[in-house]
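All protein chains but one are shown at their positions in the complex.
Labels run A and B following the written order; every chain starts at residue 1.
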Amino acid sequence: MEASAFIALLAAAIVAGTPILFAALGELMAERSGILNLGVEGMMLVGAVMGFIFTVNTGNHWYGLLAAIIGGGLMATIHAFISVSLRGNQVVSGLALTIFGTGISGFMGKSYQGIPIGGAFKPLVVPVLGDIPVLGPILFRHDALVYISLVLAIVLWYVLYRTQWGLNARAVGENPAAADAVGISVSRVRYICTILGGMLAGMGGAYLSLAYAPTWQENMTAGRGWIAVALVIFALWNPLRGVFGSYLFGGVEALTFRMQTVGIHISSFFLSMLPYLLTIFVLVLVTIRLRQEAGAPGALGVPYDREER
Amino acid sequence: MLRLRLVKREQDFLAARVFVPILSILLAFAFGWIFLSLSGFEPGETYRRMFQGAFGSKYAISETIVKAIPLSLAGLAVSLAFRMKLWNIGAEGQIYMGAFAASGVALSVGDASAWLMLPIMLIAGFVAGGLWGAIPGTLRAFWDVNETITSLMLNYVAIFWVDYLVFGPWKDPGSLGFPLTPRFPAGGYLPTLGMSRVHMGLVIAAVIAVVFYILLNYTRWGYEVKVIGESQEAARYAGMSVAKNILLVMLISGGIAGIAGMIEVAGITHRLQQGISPGYGYTAIIVAWLARLNPFAIIVVAFLFGALLVGGFGVQTFGVSFSIVLMLQGAVLFFLLAGEIFMKYRLAFNKEEV
Partner (left out) sequence: MKRVPIIEMVRIGKSFPGVMANEDVSFRVYPGEIHALLGENGAGKSTLMSILAGLYRPDSGYIKVRNNPVKFRSPRNALESGIGMIYQHFRLIQNFTVAENIVLGAQTGTIKLDRKQIEEETRELSERFGLEVNPSAKVNQLSLGEQQRVEILKMLYRGCDILIMDEPTTVLTPQEVSDLFKVLRKMAEQGKAVVLITHKLNEVMEIADYVTVLRKGSVVGDDRIANLDEKTLTSMMVAREVKASKVDRKSQSGDAVLEIKDLQIPADQGHIAVHRANMTIHSGEIVAIAGVAGNGQRELVEAIAGLRTPLAGDILLLGEKINHMDIRERVDMGITMVPEDRMGMGLVPNLNVMDNSILRAYHRNVFSSGPFFNYKKIRSYTNKLVKDYNIYLSDVAHPINYLSGGNLQKLLLGREIDQAPRLLVASYLVRGLDVAAAEAVYKILLEERARGTAILLVLEDLDDIFRMADRVAVMYDGQVKDILDVESTDIDKIGALMLGAEEVGVNNA
């Protein structure tokens, strides 16, 4: 492969990894507080469709992004209500969220299928940095959302590990009874983390419909929400490792696209399987090598009832 | 000031087992009503057409049953795994693999008696679906890998695999470009009941439900499944092999879903084609949960959800997206989860002077 093609591939890996990164950061946040949300796929779809509808109707993709954030957040609120307030089964609630999100996004987006979009997010060349050879095209000629996702990853890392609030949030995920005993409101932290997580998933969806594709297709996430869930495990619940993992998955996706163009003759169906097989492979590897105690929040998926005896 | 709070019940509220699922279906439709009218549709008319589509004629009812068959089988499949708290959400992929293997048999054996052909297709479907389920099962049993994600990822792989076959090597040269295999020989057709499209799959589903009921309630193995589902530590202490049972349950669960795939190709399409399942594997999760994993209730609920699917197809001509069906399904599950809390807790009003 030529150098220029390789540079293009790396740049494409970042773009393809960005929607997964948004979603993974969101899921990571929820899981850190002890809430397992398997509804990422549904929240992303709602984000994607809301972003698209609002962008088409307002002509401004920033309004679209805002709508996607609200949509993802609202979806997550349902999950938070069932998981936190009603202490329901988080796995089933997450599955319901995915099914519901698939349905509602398909319903709302029906008349928007395949129509062109005016104001998608366009790549920007960062002044000076964008002109650096090699690194410039790989890192500094992307749309604004790529940079926003990176900044969010760093912010999330800082908040979780370097602030009092992050300490509290992690404590709620590890041992809610301990957090409760020192006066941290378990419910409040879990609501906040789950809803912010949904907002991030919504942004991930919006990235697909407003920058990556950019169009609306039913079910356009194609399992990326689930890959994001797996990625959180791969990242050992650390946002910075999440960046690396997302770009790795983005790389595989970008590679499968390019393989056909460079004349490697493997059926496209097999290439399409790759990201899913890679997810399984990575999950197995991480689980076997690092075991549970390597980072899974201690109370992940377990409802908290103060008066449970 | 009155404050609402949840108080744990002294005994589980058993009446809620029937009451809550029914109420959650009603509430989901009420939610759909609001949503439809906000979106500018006639909710009353939409629902009337859905009902008409599902129950309005002999043909409609037979179509509903036709959809209920794979839903029952897939529902039974996932319910077994759920009993052990194994989140097999890979029934969709297992259906595809079952359909693939059964088609492979039918297409390669050629002319043979149905008495020979159909059992072999059934076994092939069971084995292929079972092995597909055994992959996440093995990973979970021996390395503790999260089966939710692995089983779901394999759905995509299975669907691409079937796509590959029907677009590629197995494609019928005379299909005018459509992604289909040739028709099965006559021996690969599942007999129908009377003149309708309702086929023998109904009997198979009923038999499996009965077998499940007996196995789960009256045998040592059923007892092991129950104990492992509640507490793996207690199961280990009782001398049960947890890993072996996880693997076995995922194998059987996948196998039953595989049978669902087999009966779809042998009973309805008579060939392998793209999109052989419109998401039966996912709907099955809701069916199983709504039926509280009871094998007979699964068949009843599958009938209702079959009706929903058929009704959903019916309103498409009316301009309402088929997605409304998924939305309603999700909403049913939400209301169900919310309602389940009342089995363990009751609402109490706390008087508080401020």
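Here is the rule we use: a residue touches a chain if its C-beta (ideal position, glycine included) is under 8 Å from a C-beta of that chain, and two chains touch if they have at least 3 such contacts.
Every value quoted in this text rests on a predicted model; they were computed, and no experiment measured them.
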Residue touching the undisplayed chain, where the options are A:115, A:134, A:155 or A:178: A:178
Chain A, residues in touch with the chain not shown (by the definition above): 161-168, 170-171, 174-175, 177-185, 293, 298, 306-307, 309
Residue ranges of chain B at the interface with the undisplayed chain: 8-12, 214, 217-220, 223, 226-227, 230-231, 233-234, 236-239, 350, 352
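Going forward, only the chains that are shown with their structure count from here on.
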Separation of mean Cα positions, chain B and chain A [Å, integer]: 28
Complex contact set, residues of chain A against chain B: 38, 42, 78, 81-82, 86-89, 91-93, 95-108, 110, 218, 222-223, 226-227, 229-230, 233, 267, 269-270, 272-273, 276-277, 279-280, 283-284, 287-288, 292, 307
Residues of chain B touching chain A in the complex: 8, 35, 39, 87, 89, 139, 143-146, 148-150, 152-154, 156-157, 160-161, 163-164, 167-168, 282, 285-286, 289, 321-331, 333-334, 337-338, 340-341
